[in-house]
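Before any comments, here is the structure.
Note that this complex is displayed minus one protein chain, with the remaining chains in position.
This part shows subunit A:
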Amino acid sequence: MSALLWTLIALPLGAGVLLALAGRRADRAAPLVAVGVSASTLGLAITASLRHPAVEAPLMEGLPFRIAVEGLSGVLVVTVTAVTLAVLLFSVAEFGAHEARARFFGLMLLFAGSMLVTVTATTLPTLLMGWEVMGATSWALIGFWWREPERTAAADTAFLTTRAADLGLYLAAGAALAAGPGPLSLDGLASLDAPWSSLVTAGILIAAIGKSAQLPFSFWLSRAMQGPSPVSALLHSAAMVVAGAYLLLRTGPLLDASGWGADAAAWVGAATAVALGVVAVAQTDLKQLLAASTCAQIGFMVLAAGVGATTGVALQLMAHAAAKSLLFLVAGAWLTAWGTQRLPELRGAARAYRTVGVLCTVGALSLAGLPPLSLWAAKDVLLAGALEDSSWLYTTGLAAAVLSAVYSVKILRFAWDRPEPKPRDGQPIPLGAVAPLTLLALACLALTPVAFPPLRDALSKYLGTQGQPSPLVWEFALSGGLTFAASAVAWGWGTRRVPLPGRLKAGSENWLVLEWAARVLLVSPTLRIARAAAAFDDQVLDRSVEASARGTLKLARWTNRLVEGAVDGAVEGVATASRRLGTWARRPQTGQLHQYLAQAVAAFSVIAVVLVLVR
């Protein structure tokens, strides 16, 4: 049992590290190895999700490394590994042979492994380890084409933003430790005392909305689109961005216990779902549109995590992972074929490659939440939980659902428009790339019945969350009708420009100028303070040190000139005088006895004269 779980995380982590370290030597073998590892990881994940293993290893004093697969993490483990496999299969066919494939596949595996650690962790330190490796690998993957400065700059922005939010997790861990020593298990956080539980809640909330690209951190996801499309398909649809929502769901009891955390999460999610929905509608770049829609869709999950609708989140998570990674991969395939991801230039792309076009349609319709596809029912399940909490939340959620229909249909309207574009460099989409797309589209369809009883009840039982509110017929009808109407209007509007008031439109196209705001409010003041500190360092500290050194030097020269000369001269003078005296004293010592006698006679005569005179 324990070997199963250890292998589950060690296999992708180990293979990823080895591949990434091997460098270009392993380029030829890398795809095969990665797909093999990924497939076996999927098998292990499915086994693990059925068997519910749990393992523990000593890490620090009183803080063990503890991971377990149960309920929600079982769903996530399977979702992550399945999407990883699909994305890697796509990358094998699509990722050019001249690219650094070993690094790419190694980092992807490393990322998947750290995501597995994150979702299986049951204590805060373990979660932090996975969380940090995940952030670092996402940076390396977004900046994969590191020779282009704008891509590395985008990676830096994404990394810095999520990293800044990650500090919340450290705050939470610190506060939990301060409240009482213990293994810091995620389930035990709810029983903390009053002041500490609020701190822990705040920390976890910040870390989660940062990782999930919720308001106000959404802008990093826009920049992250500079990475390769398979990276976006894995990181920015199924794995990294859902980690935040997952964390909120795991710590649901804590959010409830803190008294304000649950409402805050729900409203942040709702606001993101609506605001980023508008952003997505305004985008003209396919990947940017998908990124904004990811924020919006994860907003639904965060909302549901706030109101505790676990089954709804699990449904939404699986269905969204399948649909969104499908769409991202389609965008990647189109980018390779036409060299562009701007919607106006992709006009009629679906007509040129019918198979890909149909698959894209399945994904987009699923994302739109059109009945009877999975996301429609999933949204209703989680909105039923919101309705129980507050009708305002429900209304906001419905508005966001309408928006998701609008932007999804927008993709289709452009893709199926006439006339067909001429393939620019005539690169056909390889067959090997179509296969994983088909798998993902089938997954979209296959997830539909899971959202309805009796499969939904089975899922609830698996998650251990029976007795959650289930949507009534009128809710299904209302959301379905609204979605249909919105889709029809969006299709009818066609490829004309989005009818939004000027400033709102400009703001939406710019992702609500969030990045600008972050720059003005946080980055610039920090830089200014840093510059001021540097100036203080240069002008005051540095200069005072220099001045003291110069003063010392001057004092030393003055001492040398005045005092040293005198002392030196005195010593020299004494030496010279002694030498002269010595010479004089040596002169009478001739060794001649008669001369000594003469000297004695003279001396005694003088003494006699003196004695006589003195007396």
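The rule is short, and it goes like this: contacts are C-beta pairs under 8 Å (C-beta built on N, C-alpha and C of every residue); 3 or more make two chains touch, one makes a residue touch a chain; residues count from 1.
As a working rule, contacts and distances are computed from a predicted model.
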| item | value |
| --- | --- |
| Hidden subunit of the complex - UniProt protein name among "Gluconate 2-dehydrogenase subunit 3-like protein", "2Fe-2S iron-sulfur cluster binding domain-containing protein", "Putative ABC transporter permease protein YesP" or "NADH-quinone oxidoreductase subunit K" | "NADH-quinone oxidoreductase subunit K" |
| Of A:32, A:458, A:597 or A:610, the residue in touch with the unshown chain | A:597 |
| Hidden partner chain, residues of subunit A it touches | 590-594, 597 |
